[in-house]
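In this view, the complex is presented without one of its protein chains, the others remaining in place.
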Amino acid sequence: MAESNNDSLFNLNKIGESKTLGFLGKNWAFLFLVIMLILFSFLGKNFFSLNNFNNIILGISSLLLLASGEAFVIISGGIDLSIGFVMGFVCVTSSIIMRDLNAAGYSPFFSILTGSLAGLLLGLIPGIINGYLVAKLRVPPFIATLGMWGIANGLAWRLSEGFPIGFLPLQVRDIGNAYIAYFSPKKGFSFFIKPELTERKDILSLLKIIPIPILWITFVLVIFAFILSRTKFGQHTYAIGGKVDAAIRAGINVPLHLIKIYVISSFFAATAGVLLVFKLNMGVHTQYTSSYELFAIAAVVIGGASLTGGKGTIWGTVIGVLLIGTLDNGLMMMGLPIFYRYIATGCILIIAVLIDQFFPELVYKE
Amino acid sequence: MKKIVITILLICLVLSFVSMTCAAALKFAFMPGIADPFYFTMEKGAKAKAAELGVELIVGEYPKAWGPEYQVPILKALVARGDIDLLFTAPTSTEALIPVLKEIYDSGIPVITVDTYLGDGDYSKPSNYNFPLSYIGTDNFLGGQVVAGQLALLLGGKGKVFLENTNPDVSSVMDRELGFRAGLKIFPDMELVGVEYCLDVQETAVAQVSAALQKNPDLDGVFGVNVFSAQGAYQAVVSAGLEGGVKIATWDATETLIEALKRKELDLILAQMPGEMGSLCVEWGFKYLTEGAEIPRKVIPGFFVFTQENVNDPDSQKYIYK
Amino acid sequence: MINYHKAKKVGISILRKWIFIFLVGEILFFSIVGTNYFSLNNIQNILVASTIVLLLATGQTFVIITGGIDLSVGFMVGFSSVVCAKTMVSLEAAGFSQLLAITIGILTALLSGLIPGFINGFLVAKLRVPSFIATFGMYGIAYGFAEILCNNVPVHNLPTSLGSLGHGYLFYWLPGKIFNFLSKPENLIREELKNLVSIIPNVTVITFIFIGIFAFILAKTKFGQHTYAIGGNINAAERAGVNVKVHLIKVYMISSFFASLAGVMYVLQFITGRAPAGSARLIDAVVAVVIGGASLSGGKGTVMGTVIGAIIIGALETGLVNLSVPTYNLHIAVGCILIFAVLIDQFSPELIQNEGEI
């Protein structure tokens, strides 16, 4: 290590000996997040409150899912640019199905369930195609998924014809915007169902604890974090990202594994799409300008992954997303325009990689 | 190499003759500003009128985002067909489109601007942008004022309001904002606490309005200036559990918003008359070309305000965008 | 046996030129199916409409050949358009002549456009930040700065003579009467205006001059040779004495120079400066480079290929408009062409293998 880095700015050996610095280098994203939370609590009005944290988390929920799926791909040494539009595509299809079934007189429960499942299943198709192109036909991931980016975008557009899809069963919104627990000073605790409050003062003082979508997301993330860190599948993912040849020689069915990984990424995007239906109560095609996939990649990298593969965790990715979300919300609460967040995200992204470049010893020193 | 060159030249020669065909019926072209329900409805209105008058209507591709760099190439490609008798379009920039449309006008195609305009929109005085036959469109500034007034009425003339806008780059929504600000000035107890731009991403609008509600717990009203910001605004209010507590005014009567109004989650929708605009363009254009009629330089079709009271009236239904 | 070889040779030459054949086929198709697609006017439209993609893609070609990618160019266009427009407006307001204001505006934009390129290059070459990340960071930063600089609104009131420059043509020809160079004949009656033929847009001329220069640099000079070497094997280049770091910085500066040139062209064409200008063209540019035969792993690609790739996209866009086919088909079509391009590249190595001998 020292051999190849002896021209870097720092003397790595010396830094490597300091435990404090080691901890800093390894957990800098987390520490940065904490510092930011403290800073914004002082600078922003009403930043530090349960409701605002709910807002932050709800705001980043799509990104959280997209980035976690992307993490698998990036760890395997690939990249998936199609996720943003796959999300839009699934969001549109799934809401069209819900709307049409509901209009055809099926029960809301059936319509919602069928719509969601169909969306999730359809979302697997782009993943299979991506994976097949990458693994079997050896198309570089950047290109294969960029092609899918255009195709998913076009299809979503075609299906929605540019209109938002409305007229979904009302329960969609109730599910998507509910919380696990409510606490009202007037009526006490209630679970899942919002207490009926009429006074504005009471509505404002209502405490809402843990949004339901976050419960789902956590559930999905925990499973996949487990898969990545504790199972053979996860182990192989790192192996492929580290060195494909070695993985092949070790008997891993690399093409099949890669297909699975792209399917996972696509599945996460589909989940995000279905979640979006529940949150927004309508199907919206992801806008051209929102660059979801790029922000997802940024989050994964801030979370400690490397685009060359073999590195990264779900936990780190979650921190990365939180960092972006908090920054966004904090700047908003401080009254800075949306454009500052682009600058801030850009800078943090570069800093993340620089830290990764110059503290390699620290980051790997367990 | 020589063979290739000769082949290509031959192909070119043949091709230039292929397209030399002419049609008898009048052909109008419509170039929308961006892909959204407003322009879709306009197209439908124009199509209906065109069918009635026996005019063929060619619609340019809907630009995927707002801006001359998206619109101009499509517009040029549309006009390059060469068989168009009249163009009506919503210019995406008051300045950038002047030379482009001038060139089209110079090549012999009369131009009508609809919904948005060139320069300051006044074609009656001499200027380098007074060549379009007419500007047909809503007075966005006036609309903004009306919304401000109606919102103040709903709130009893007192309260804090927030404006969720889309893109500071778009003249029509900025006019709405300016109108809204001007309208609020009439009510000394109304206060505008903030403006955010969601860049037409609904999720961003949700996040921004949520943050605004967080920052100003005593917020009384939100004005969402277009479909995405309005939908985002009411989503944020619903998710904060404040339906009914925070009044929401919106612009553009899409079915989705009307549905929300019927559910009493919204309070006010200002409907422009895109269908009417499209139909007017075709009608005036037809009259101009066939009868040589003089067209008014500015046609303002007005608008309609939906409230929870009148939304179910049979008379109101025609104002919904479909 | 001989026939087989002959067939193989034909096959190879078709594969090697497939993008060119594709382009010709595409134009052929639209000319037959569309209305007046094959006309001087429309061909010029395609070129003008492709200006930004052409410029971005040419710069991007250099970066992609070295094995990197430059995502910042999308918003760099906006940044430099804002800088250019702002400078012009403030200089004109300060009493400078229009010509001076325009010249200084353009130069300022081009010069300030080199800075982000330098930073990108520095991050990539010296600090070894992966290019994807470094330039994506710059993507956000450039956009943010552009928006702040112009206060979120497009820059207005630019010098009026810009229009005649950006929308002007090299020649004007009124059949049988006038043949003008550079300036549009004045005092024409409406009938004459209708018949006026404008030949070769100024914007296209400028674009192709720069593309030509850099195509030459890439294909014929030591700089180009080293660019390929770095993309092929960075260690080899380093050991052969190429100053890889400086070279990479230069390459990223070329890319951002082209982006700012695209920004200037934007100002010339649209007479305004906008922060999001060109952002949607980023992906088109990368796609054009890849369709043009470059590989994202580096070491391959030509400016000529890139130009054809960009025109394929532009011609497709125009063709679909001509046929009144909705937008989404464009995305689907481009996505498919892209994958197709790479597949051809993947499956024809044994055919293309001995290209030196053919």
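The chains carry the letters A, B and C, assigned in the order they are written, with residues numbered from 1 in each.
Quick note on the criterion: a contact is a pair of C-beta atoms (placed from the backbone, for glycine too) under 8 Å apart; a residue touches a chain by one contact, two chains touch by 3 or more.
As a convention for this text, contacts and distances are computed from a predicted model.
Peer 1: Just to verify: the chain that's not displayed, which of "Fumarate reductase iron-sulfur subunit", "Phosphoribosylformylglycinamidine synthase subunit PurS", "ABC transporter ATP-binding protein" or "NADH-quinone oxidoreductase subunit" does UniProt list as its protein name?
Peer 2: Cross-referencing UniProt, the chain left out corresponds to "ABC transporter ATP-binding protein".
Peer 1: From the listed residues C:231, C:263 or C:335, report the one that touches the chain absent from this view.
Peer 2: C:231
Peer 1: Touching the left-out chain: which of C:178, C:240 or C:325?
Peer 2: For the chain that is not drawn, the touching residue is C:240.
Peer 1: Spell out the interface residues on chain C facing the chain that's missing from view.
Peer 2: Contacting residues on chain C, toward the hidden partner: 216, 220-222, 225-226, 228-229, 231-233, 235-237, 239-242, 298-300, 353-357.
Heads up, the rule we're going with is that only the chains that are shown with their structure count from here on.
Peer 1: So which has more C-beta pairs touching, A-C or A-B?
Peer 2: The greater number of contacts lies at A-C.
Peer 1: If you average the Cα atoms of chain A and of chain C to get two centres, how far apart are those centres in Å?
Peer 2: 33
Peer 1: Let me have the rounded angstrom distance from the C-alpha centre of chain A over to the C-alpha centre of chain B, please.
Peer 2: Averaging C-alpha atoms per chain gives centres 34 Å apart.
Peer 1: Counting only residues that touch at least 2 other chains, which ones in chain B make the list?
Peer 2: Touching at least two other chains: 35, 62, 64-65, 197.
Peer 1: I need the residues of chain A touching at least two other chains; which ones are they?
Peer 2: In chain A, residues 157, 288-289, 337 touch at least two other chains, as defined above.
Peer 1: Which positions of chain A touch chain C when the two form their complex?
Peer 2: My answer: residues 79, 133, 137-140, 142-144, 146-151, 153-158, 288-289, 294, 297-298, 301, 306-308, 337, 339-347, 349-350, 352-354, 357.
Peer 1: Can you name the residues of chain C that touch chain B in the complex?
Peer 2: Within the complex, chain C contacts chain B at residues 24, 28, 31-32, 34-39, 41-42, 45-46, 48-49, 52, 152-154, 156-158, 160, 163, 166-167, 190, 193-194, 196, 266, 269-272, 274, 276-278, 280-281, 314, 317-318, 320-322, 324-327.
Peer 1: Going by the contact rule at the top, pick out the chain B residues touching chain A in the complex.
Peer 2: Within the complex, chain B contacts chain A at residues 35-37, 40, 62, 64-65, 194, 196-204, 206-208, 210-211, 214-215, 217, 227-228, 231, 235, 238-242, 245, 254-256, 259, 263.
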